[in-house]
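Only one protein chain is missing from this complex, and each of the others stays in its spot.
The letters A and B name the chains in turn, as written, and every chain counts its residues from 1.
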Amino acid sequence: MATPLPDSSQKYDLGFARWVYENVKGGDQLSMCMQCGACSGSCPIGTDMDHGPRKLIMMIRAGMKDTVLRSNTLWNCTSCYRCTVRCPRGIPVTSIVQGLAAKAVSLGYADEVVTSRFARSFWWSVTHFGRTDERLVTAKFYFSFGLAEGIKRGLGNLKIALDLILKGRMHLGLPHKVSDTGGLQAILEKAAEIEARDQLGEDKS
Amino acid sequence: MNSKDARKKYVYYPGCSSQGSSKHLDESLRAIIPELGLEMEELDDWNCCGASVGNIGGGPLPTTALTGRNLAKAETQHATDVITGCAACYLNTHGANERIKADVALQNKVNESLAVADLSYEASLQVRHACEVIVNEVGIDKIKERVTQPLDGLKVAGYVGCQTVRPFANTESGGNYDTFDDPEFLDQFAEACGAEAVDFNVKTSCCGGSISVISPEKTLHLIKEILQAAEDAGADVISTPCPLCQTNVEMYQAEINKKFGTDFNLPVVFYSQLMAKAFGLDGRKDAGLHRNTVRSEKLDILVQNA
Partner (left out) sequence: MSDYITRTGVYLCQGCGIGDAVSVDALEQIASTELKVPICRRHDFLCSNEGRALIDADLVGGDVNQPIVAACSPRAMTDRFTFDGATAVRANLREQVAWSQPAGEEDTQMLADDNLRMAIAQATETLPASAEPEGEYSRTLLVLGAGTTGLTAALEAARTGYEVLLVEQQDHVGGWANKWSKTMPHLPPYRDPQANSTDELIAATEAEPAITILTGALVTKTEGGPGKFTVTIELGDESRTEHVGAIVVATGWRPYDAGKLSHLGYGQSTDVVTGVELEEMLGEGPLQRKSDDKPAKTVVFVQCAGSLDPDHLPYCSSVCCGVSIKQALQIIRADPGANVYILFQELRTPGTAEEFYRQAQEAGIVFIKGKVRSVSADLGLVYDDMLLGEEVSLQNPDLVVLATGMVPNSTNPHIDPAETGADQLVSDVNPNAPLPLAIRVIDNNDDKSKSEPGENTEAVNGGAAAEPVLPGGALLNLQYVQGPHIPILTDGFSDSHYLCFPYETRRTGIYTCGPVRRPMNMAEAAEDAAGAALKAIQAIEGAARGAAMHPRVGDLSFPKFGLDICTKCRRCTIECPFGAIEEDERQFPILIESRCRRCGTCMGACPVRTISFDNYSPHMVSEMIAAIEVPDEFSEKPRILIFACENDAYPALDMAGLNRYQYSAFVRIIPVRCLGSINLLWISTALEKGFDGIMLMGCKSGDDYQCHYIKGSGLAKERLSKVGETLKSLMLEEERVTLEEVSIADSGRIPEVINGFVETIEAIGFNPFKGF
C-alpha cells in the first residue's frame, strides 16, 4: 500500500491507476478490465454521464486523476448493478464508481455536487437518529441549496408529499430513532477514526 | 423445504422506509410471512443500512459499521437468518455481511468500532431477502395452497427492479434463487395467486433509484419506459418487491404525463400486498392497499373485502 495520491500538476499521472487499485473498494479488480464496454452498454443513464464506466476505467489507467474525480459519472450512478453482473471479468464496477465518489468527497472534489449534498443530508439523519427520516432528509437536501431554492424544490414536489401524507406514508411527528443513539454515534465516530487512521498509515509507509 | 422442521426463527429487519413511504410493504409482509409458515421476530433497535449514498456521505467503514451494529444485535436474538423485504437494506446488509465474513481484518475493524457500545459481531449470520426465502424455503406450491381468493383476471406486470436480484440473486451466498437478467419468481408469485403474469420485457430495468429522488429530470424517461411496457402488455397493475421502485414508478406518473404527454394511471403494488389479498386477508389492515396513491377501479375492488 505504498502508492501516494499523485499531485494534480500532471494531466496524466502514472501513479494514479495504482493509487486507485490500492485505495478504492474493489479497485484491485480494476486491473482486470479488458475494455469490452459491456458496462457502458448496460448503463441505464450512461447518456447523462461525462464518461461511461469503460472510459472512466481507461482514464484511470491513463492517470487522469482530476478528470476522473471531477467526472459526473460518479454522481449519476443509480446503483442498478447491471455493469457489475455483466462484467465478463467480474469487476465490481458499481462499487468502484461509488468508491471513487466517496474519495471525491473526502478529497474535496465534490462540495457542490448535488448527490454529494444529498449524501450529506442523508448521513446527517443517520448520525442523528440512526435511521433515515425521508421527510427530514429531503427537506435538508432541498434547503442545502439555500432558502429560496429549498422552498421552490419543496413546492415542486408538494403533490407527491401531500399524496404520501394522505396515505399515511409520510411520517409527520418526531423522527423515528434508535433508542441508543449515543451508542450508535460512538460506533460511527470510532469507525471514522479507524478509517482515518488506516488512511494515514497508508500514506506514511 | 424446511418448513416442516422445527420452526426456524427469522430476525426481521424492516428498514427505514417501513416507517414512511413503504409502510404497506412492511404491513403486508408481516401479514403473509406467518401464513407461509415462517416465524419472524423484529430486529431489536435496528438502524439504517446506509442505503446507496452512505459510502459517499459517511465513508466505507462507518457504513459497514451500521450493518455491524444491526447484525451484532441480531446475533443476540439467537437466530441464524436475518430477513428483509427491502432491496437496498438487503444489498447493503447482505453485502457488508459477506465482506465481513471474508475479511477478518474488516471484521476486526468493525468490532473495534462496535466495542465502544459493548457490541460485537461474530459473523455467524446469513442475511436473506424475503423473496429468496419464499422461493427457497416456502416454495411456489405452498403459496398456491394458501390462496383462498384467487386474483382471477388480474393482469400483473412483474417489475423486479435492480437490487433485489443484482448482484446476488444467482450467487451461492444469495441463495441462487433466480437470474439477474430475467428473473421469474415475481411472475410465479402472481400466477400462484391466480393472477395472470403479462409478458413484461423490462422487468429488471432501472427506475433511477436515488437519482430519481435527487435529480428526477435525468431519470423520468426510465420510469416512462417501464410504465409504457406495462401498459403495452395490458397490465392492470405493476407488482414489485422494491420500496424505491414502488415509490418512484408510482409517484412520478403525474410528472411523466406532464412531461411526455402521456396518460399513465397504473397502480404499483408490492407482491406481498397481492399475496395478502389472495390469502383472503384484510385489504387494508393486512394488504395495505389503501396506501397506494395511483388508484384504479381494479385496485379499489381489491381493497374491498369479500
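Convention: contacts are C-beta pairs under 8 Å (C-beta built on N, C-alpha and C of every residue); 3 or more make two chains touch, one makes a residue touch a chain.
Values in this document were obtained by computation on a predicted structure and should not be read as measured data.
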*Please identify which of the visible chains the hidden chain touches across the whole complex.*
A
*asked:* Of the residues A:13, A:133 or A:195, I need the one that contacts the missing chain.
replied: A:13
*For the full complex, which residue in A:61, A:128 or A:167 touches the chain that was left out?*
A:61
*Quick one: say which of A:21, A:124 or A:145 touches the chain that got left out.*
A:21
*For the chain that got dropped from the picture, name the residues of chain A it touches.*
2-3, 10-15, 17-18, 21, 28, 31-32, 35, 54-55, 58-59, 61-63
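The definition used in the following text is that only the chains that are shown with their structure count from here on.
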*How many angstrom between the C-alpha centroids of chain B and chain A?*
23
*Residues of chain B touching chain A in their complex?*
16-17, 19-24, 45-48, 50-62, 64-66, 68-69, 91, 109-110, 112-119, 162-163, 166-167, 180-181, 204-206, 208-215, 218-219, 222, 251-252, 254, 290-293
*Can you list the residues on chain A that touch chain B in the complex?*
25, 44-45, 48, 76-82, 84-85, 92, 94, 98-99, 101-102, 105-106, 114-116, 118-127, 130-135, 138, 141, 159-160, 163-164, 166-171, 176, 178-180, 183-184, 186-192, 194-195, 198
